[in-house]
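I'd like to ask you about the structure that follows.
All protein chains but one are shown in place.
All chains are identified by letter, namely A and B, in their written order; residue positions are counted from 1 within each chain.
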Amino acid sequence: MATYSCDLLIVGGGGAGLRASIAAAEARPDLDVAVVSKVYPMRSHTVAAEGGAAAVIKDTDSLEAHAYDTVSGADWLCDQDVVEAFVNEAPREMVQLEHWGCPWSREPDGSVAVRPFGGMKVSRTWFAADKTGFHMLHSLFQTSLKYKSVKRYDEWFVTRLLVDDGRCAGVVAVEIATGEIHSIMAKAVILCTGGCGKIFPFTTNANIKNGDGMALAYRAGAPLKDMEFVQYHPTGLPATGILITEATRAEGGWLVNKDGYRYLQDYALGTPEPKPVHRTMELGPRDRLSQAFIKEQERGRTLEGPYGHYVNLDIRHIGEAVIDKKLPFVRELCLKYANLDPVHEVIPVRPVVHYIMGGVHTDIHGATPIAGLYAAGEVACVSLNGANRLGSNSLTECLVFGARAGLAAAEFVDGAAPAGAAIEAQARDEEQRLRALMAKTDGTERIADLRSEMQSTMEESAGIYRAGDTLAAGGETLGRLRQHARHLKLEDRSSTFNTEFISALELDYMLELAEVILRSAVERTESRGAHQRIDFPARDDDKFLAHSLAYRADDGSARIEYLPVTITQWPPGARVYGKQ
Amino acid sequence: MSGGAHEPAAGLKLYHPPMSLWWWLERRAYFKIVVRELTSLFVGAFAVVTLLQIRAVGDGPEPYAAFAAMLGSPAFITFSVVAFLAVLFHALTWFPLVPTTIVLRVGEQRVPGNIIAGAHFAGWLIVSVVVAYILLRG
Partner (left out) sequence: MAETLRLEVSRYRPEEDSEPTLQSYDVLLDALNHVKNEIDGSLTFRWSCRMGVCGSCGMMANGEPKLTCAVPLTDYDPAQPIRIEPLQFFPVVRDLVIDMSSFLEKLSNVKPWIIRDDVEATEAVEFKQTPAELDAYKQFSMCINCMLCYSACPVIGLEPEFSGPAAIALAQRYNLDSRDKGKEERMDVLDAHEGLWGCTYFGECTKVCPKNVDPAGAIQLYKMASATDYLKSLLLPWGSK
């Protein structure tokens, strides 16, 4: 077991991780910064974000308006001090990315163009056609190559955080190419590993999104916050779950049921107009749109195909010129993966798991309760998104809180004491655990079988609408699956690029997180944002204007506590869409 | 692992696929291009012949007559036909590639490639007609 060391270690090389690495390298060129990622950074799932990134830049807009949209979109479950910091710093971060070369779409005068987005009452979403995440990630990655103090460990998979006496001092990781187990000692660690959409069967998320960082932090003793809040994006392609961006609706697309009727008007989202109207109809928030789909399905007004129920997204009236200019990727995706041309045909869509509002509990600087451990991006829950994230806030979140965590961690490094012998012992323990797992030959359970059963269980019990009994049933199934997962059948005996071994570790992470999601959902006996309980249909501010915090108990089960929401300027109110 | 420099992980037993000597026969496109590259020898040969011809003119009527006779020999005519076909092939496969090297804009739109390639073919035709006219009018 080789031991490497650095001052600041960032786990994950997506939008948040790269932003954190650059922030730390710029602020403190004397520090050794390292980025360890299970894929090459430009493969990270930030690459798949399409629609845009929100930040106030136009004179018609205000920070207050962005903050209000975010707070009401979150169904008041966000921390308002966090929201204020976010909207304040968002424009500077976006301009910074512009200076780093991000090819933002432009107005004729050369200024940055913005488009409307769901739940936003002013157009403030910056975009690079409909490949915003791709361009942001590549701009960040290419810019990061400039900093020689940033060392990368590409295709290394982190299996454990080394924590002693309440302080994180490094990680153990498998170098995937060789199968070697290494420890990387660090004075501070930032988790930027993204979300865990692959816990669900039907998701926009890439294969790599297994909640690695959440599970690592949870096992190291950090609480996971608001994990019951899973976002369904209303428009995914039925067969594959491939995302059709909200920007289709921002550019004027309509959601219609089997009769060609814009059904959202029946669900308190306003009255249909031919042109898109902010915070109205198709530009409502994602939770409400996905819930409207289920209601529409119950009324028998959706269509049915080989991959279940769906409605149609109609962008034909936008015209080929606008589609090719502003939505070229949507056209490409439809042609390749749905075999239709949206210029001439409607796009079948249905709600699809897209994002988790919950994550590792952090404060406004990205610090977790474990000293020296930070988190930013989707893996974290800094409490910006509350019960429902607004589209185009998450890319900006990666920048704002990636930078914040990078700076805070760089500062922490100075005071950090060197790691003790206990850390080295932990690293050796972890090595032994991994070696035993690699050597195991008597397993009987296929990874793929357990994974798909976990996924279907989650969809059935923790989908768009939930109930106490289905959540409990799901919990039982998960318990059984976790037992079975101790006897995984590993066929790949090679130490070279053993992806099966990595999949086994990822499954282990996901099963743990699935249970946390269910547990958190069971305890929250109210309906708020993306968490809808049919047995408790009302929002309950008296009891639940609070974040859930899931701690891992010694027996491996989740213990839930609550933490009050921070309110500064916007007392809880009704979420009104469709009329302002 | 990397930092500054990127290199393969230490201890990997990488397989380096050998490159066949006949790689250029394995894909039609490679073959076409290698042939086009080879045809430039004939383009060069034409240039050399022309230079020699000019020198023969300079040397006086007798050497030029001998040179002209050589040009008229069956062997040289065979060479000329082959070389002409080669040059033709070169031009026909080259012009369609030209648009990638030239970016022309009219307003916001980039001039489509087939117009640029078409202009080259048209130019070629016009030059050929002029040359033919000069040679054949007497």
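Following the convention adopted for this analysis, a contact is a pair of C-beta atoms (placed from the backbone, for glycine too) under 8 Å apart; a residue touches a chain by one contact, two chains touch by 3 or more.
Quantities reported herein were computed from a predicted structural model and do not represent experimental measurements.
The chain not displayed here makes contact, within the full complex, with A, B. Considering the full assembly, A:Lys131 is the residue among A:Lys131, A:His182, A:Arg249 or A:His309 that touches the omitted chain. Taking the complete complex into account, residues 39-40, 42-45, 47-48, 57, 92, 95-96, 98-101, 103-112, 131, 134-135, 138, 142-143, 145-146, 154, 177, 206-208, 240, 242-243, 329, 332-333, 336-337, 446-448, 489-500 of chain A touch the chain not shown. With the whole complex as reference, residues 2, 5-8, 12-17, 19, 23-24, 26-27, 29-30, 33, 37, 97, 100-101, 103, 105, 108, 110 of chain B touch the missing chain.
Criterion: only the chains that are shown with their structure count from here on.
With centres set at the average Cα position, the gap from chain A to chain B is 55 Å. For chain A in complex with chain B, the touching residues are 34, 148, 150-154, 156, 175, 177-178, 180, 496.
Those residues of chain B lying in contact with chain A across their complex are 1-4, 8-13.
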